[in-house]
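A single protein chain has been omitted; all remaining protein chains appear in their positions.
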Amino acid sequence: MTSTQSERGGAIAAAVEAFVRAEVAPYEFDPRCGSHGPSGDLVTELREKAREAGLMTPHILDNGEHLSHCDTALVLRAAGLSPLGPVAVNVMAPDEGNMFLLGKTASDEQKRRFLAPIISGEARSAFFMTEPAAGGGAGSDPSLLKTTAIRDGNHWILNGRKAFITGAQGAQVGIIMARTEEGASLFLANLPDPAIRTERVLDTIDSSMPGGHAIVAIENLRLAADQMLGAPGEGFRLAQIRLAPARLTHCMRWLGACTRAHEIAVDYACRRKAFGKAIVDHEGVGFMLADNLIDLKQCELMIDWCASVLDAGEPGTVESSMTKVAVSEALMRVADRCVQVMGGTGVSGDTIVEQVFREVRAFRIYDGPSEVHRWSLAKKVKRDWVSSHSAPEENAP
Amino acid sequence: MTSTQSERGGAIAAAVEAFVRAEVAPYEFDPRCGSHGPSGDLVTELREKAREAGLMTPHILDNGEHLSHCDTALVLRAAGLSPLGPVAVNVMAPDEGNMFLLGKTASDEQKRRFLAPIISGEARSAFFMTEPAAGGGAGSDPSLLKTTAIRDGNHWILNGRKAFITGAQGAQVGIIMARTEEGASLFLANLPDPAIRTERVLDTIDSSMPGGHAIVAIENLRLAADQMLGAPGEGFRLAQIRLAPARLTHCMRWLGACTRAHEIAVDYACRRKAFGKAIVDHEGVGFMLADNLIDLKQCELMIDWCASVLDAGEPGTVESSMTKVAVSEALMRVADRCVQVMGGTGVSGDTIVEQVFREVRAFRIYDGPSEVHRWSLAKKVKRDWVSSHSAPEENAP
Amino acid sequence: MTSTQSERGGAIAAAVEAFVRAEVAPYEFDPRCGSHGPSGDLVTELREKAREAGLMTPHILDNGEHLSHCDTALVLRAAGLSPLGPVAVNVMAPDEGNMFLLGKTASDEQKRRFLAPIISGEARSAFFMTEPAAGGGAGSDPSLLKTTAIRDGNHWILNGRKAFITGAQGAQVGIIMARTEEGASLFLANLPDPAIRTERVLDTIDSSMPGGHAIVAIENLRLAADQMLGAPGEGFRLAQIRLAPARLTHCMRWLGACTRAHEIAVDYACRRKAFGKAIVDHEGVGFMLADNLIDLKQCELMIDWCASVLDAGEPGTVESSMTKVAVSEALMRVADRCVQVMGGTGVSGDTIVEQVFREVRAFRIYDGPSEVHRWSLAKKVKRDWVSSHSAPEENAP
Partner (left out) sequence: MTSTQSERGGAIAAAVEAFVRAEVAPYEFDPRCGSHGPSGDLVTELREKAREAGLMTPHILDNGEHLSHCDTALVLRAAGLSPLGPVAVNVMAPDEGNMFLLGKTASDEQKRRFLAPIISGEARSAFFMTEPAAGGGAGSDPSLLKTTAIRDGNHWILNGRKAFITGAQGAQVGIIMARTEEGASLFLANLPDPAIRTERVLDTIDSSMPGGHAIVAIENLRLAADQMLGAPGEGFRLAQIRLAPARLTHCMRWLGACTRAHEIAVDYACRRKAFGKAIVDHEGVGFMLADNLIDLKQCELMIDWCASVLDAGEPGTVESSMTKVAVSEALMRVADRCVQVMGGTGVSGDTIVEQVFREVRAFRIYDGPSEVHRWSLAKKVKRDWVSSHSAPEENAP
């Protein structure tokens, strides 16, 4: 716990950690964990346990207040110790980000109707933003928004296609971005709705998110005017509210998962012998675990730093880009080393290490690949230079 | 084609490439491609086509002669262009290595009985060497051999457990290592045999090998004396014959697969637009593809070099270790970049890129993780130094 | 400034930064900056300016109290913005570490005689610990101590050889480790002394430390009993006091230097054009600068974390090993990218970037190469595992 983290946050995190290790981890090899995430049935069972333990949605207090980002870091890392942990205690993506967005921007009525059931863990939600590109595939370039929302009296009629929509399959709440005359706008929908048709759920390298990632067609979806979030044209501005925090909670959860993978690899390396000694005593193995220690610590520090920036009320766009790149790439190294240390066992499903490796590979793409973040960081480097040199010429070095 | 590669090799490779691209690749998304490899049914169908095309087991001539290792490199790279290619034309692991071993060491009768059906593509085979370690998992340390073969008149009775036995499930021929009084020995068995029980087939990150990777129990397996390969105690010496070439053919096949993944990524990058231009025109993407070019070329050169060492009759132990490390790690970088270039599509099963990434991750472990090879290379560095300094003291620098 | 850093620390750091940028940086290309560091003459001139600015030894208050490690981080990073900065304001290695050690362990009389002139910036000091190995070269293994100290009435007679003694040439105070009957012990000496003969000053890749790195012979050095630091046999224990903090202040200073190198590279990249645009607008360049941003931030966070551990009174051995590895390797990447961004200018002495690159390469070796730290971290990983499994067997996973 750093000086920016509270005792309350620490206590909740400790409870979540104990719960995830004792109650959630045993389900990791449950056959209901499919390639498109845990089944609805399994989710219900896990949440029942979380509710009993008083740990449902632990980062949102009963009065609707969220823990600080710094405290959330503690709680979500604890939840992430199992790939099933975030689902079990209802802090997974995209729900966590959706709850954050709705908490900040929804009307009271919208909160009652759309937010409350997510917080209670009865509903799952999806965020319909990314669209299939002409060339196929999901995209990082938001200017490509083609889904339209046409006003029809006191309603809107939405049409378009969305790609890579995490959790759409099986969700009860949808937040949908569409283009109105005023620009991009956000809408709330109850799901399922016959006007939102799952074309297919993608088979992806990751498998922790319930509902997987779907391509959906929106065909004449009719939504009442009060189902718009904020005002027409505010879509991108509102989506930004969700952006940096949601990017950061991904980092928190996967840090938890990699911490656990590291524990498993250490345990393996200390028990398994080769060429006459425990493999941890081979520097080739021991050094990998040493590097894991360092990488895991650096991830924690980056996350806590970015969280403290958000807690200070800054938008954190730059900081969360830096953190996303650093953490996702460091965790890939950690997961890869865990696999490598464990040899044949590491590439098998006998432990969660293999799954964590796959999840982190996907994480390096989700919420923007490193290249998009580096691109925007390079722009910032230039922008800062330009602004520091916009003064009279004689200031130039 | 380098100066060490023949026109015949080139012609066979060209035919295999055309066949794999036209006839095999379309099966890549066949539902019979399961997590434990293509089903027996699918294998049969693919081999039917290979037979029609005159391309079954193309690296072994009708007279039983094998192509040179350098020519084999051409052919196996071509076969590897699809994850299904090696199975289709019968050059996959472990059969390719098993055919090589039997061709070099089996008696005529053994060849007729065990080798011929593998070459004809009617039978698949497995190599039962690795054993589960006390701590669980597969191992790189061959001294751990615990399976025993006890003489019983004109027979041997084998007992033990084997782990990570690729293709065991569904194989018709088994080569089994067991410890006799004289030391490690190799045996040939017809499969299935009730005395060889599949405890379970592992779920692994890779999914191209038919039969997957199994843990098997050998319980009182009774084999006639003439089912021993070579003489008692020759097990490790014979296994060595297979070792370097089999390590190298892995490199060949996966080079093919990554070449294809690179083609797919290039195609994607040239078609897909982001931020106003084709993504290949973003240096962040273009540089990744440039690095792929370099890595793929270096893999090719290492493979050809190691093949030429083997063709010169050298054991190639050191060279194949160097090649295994260099190629497996370079191909991981290539596969990872292909995924990254393709973003969401790269982590989905919409192309084979995602599978190739998983396969290559496993390849970094199979046939010895990099660390074991580096360890033996370090020993060689020292050995060479010692032998160059064993002369009188005044020679020391 | 983080929550663990004080306004006082921030104010001192700001003053040091302004001084280093305005007053010290102009000396960077002074011809008195030689390959063995700035000449004594130049050091005197720089310190005169620091004294005038009220910034001599800014991390030690007038009452002898040291700033917290967290505040020291701010000040030393500021000083490090020029390779001459730490010398100018008297926070360089090894003096800074020596002042720390003497402040914690010297008697009042020893402080008056040996510490006071270092703090005032009149004297430089050296730490005589490392010894030449049989095979030549400096070493990370302290068990190799061969220098002896033999009691002779109320004196000690020291004999031995020391290698890689930074700043020995030109120092006025020496702290010398030697083996007495009771074990390793530390002694204080006034320098120069004819019994301590500089065999040679090494030509090294770095060039910022006044006096360079020397090999010295100690021949019948006679020291009074009250020149022993602490008690006989306490040498290693006392040296440990200096170890982690001194390791960390290296990180602080070089972070400053690399921050400045990054500024220079950014400036270059924003001004210089190639192929029709500023090179910062080429992703190949912009991405390198983006990665610098991330690496520099991670270094800062690791340093602040480790400093807060030390401020909490912990020994910080593990944490400073982690920080040394992470920071030295990250700063090497940063310095290398700065060189690369600047092309021909980057490998020339036209800016300090080339020097910073060389200094950081040496830093990766000084205070223990990464491999020694990884080795001790791997031992910690195992130690922690063992201690968590020493409980009854049923606790094992």
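For clarity, chains are labelled A, B and C in written order, and residue numbers in each chain start from 1.
FYI, a residue touches a chain if its C-beta (ideal position, glycine included) is under 8 Å from a C-beta of that chain, and two chains touch if they have at least 3 such contacts.
If you're wondering where the values come from, they're calculated on a predicted model, not measured in any experiment.
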Residue among C:R151, C:K273 or C:R383 that touches the chain left out of view: C:K273
Candidate in contact with the missing chain, chosen from C:E17, C:D206 or C:E319: C:D206
Sole contact to the chain not displayed, among B:M177, B:V216, B:A326 or B:V339: B:A326
Contacts of subunit A with the absent chain, listed as residue ranges: 282-284, 287
Touch residues of subunit B, complete complex, unshown partner: 3-4, 266-267, 270, 278, 280-281, 283, 285-287, 289-291, 293-294, 297-298, 301-302, 305, 322, 325-326, 371, 373-375, 377-382, 385-386, 389, 397
Residues in subunit C touching the chain absent from view: 130, 133-141, 163-164, 202-206, 213, 268, 271-275, 282, 284-285, 339-340, 342-350, 354, 357-358, 361-362, 364-366, 369-371, 374-375
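Quick note on the criterion: only the chains that are shown with their structure count from here on.
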Subunit B and subunit C, separation of their C-alpha mean positions in angstrom: 51
Distance between chain centroids, defined by C-alpha means - subunit A, subunit C (Å): 41
Intercentroid distance (Cα basis), subunit B paired with subunit A, Å: 37
Touching two or more other chains - residues of subunit B: 282, 284
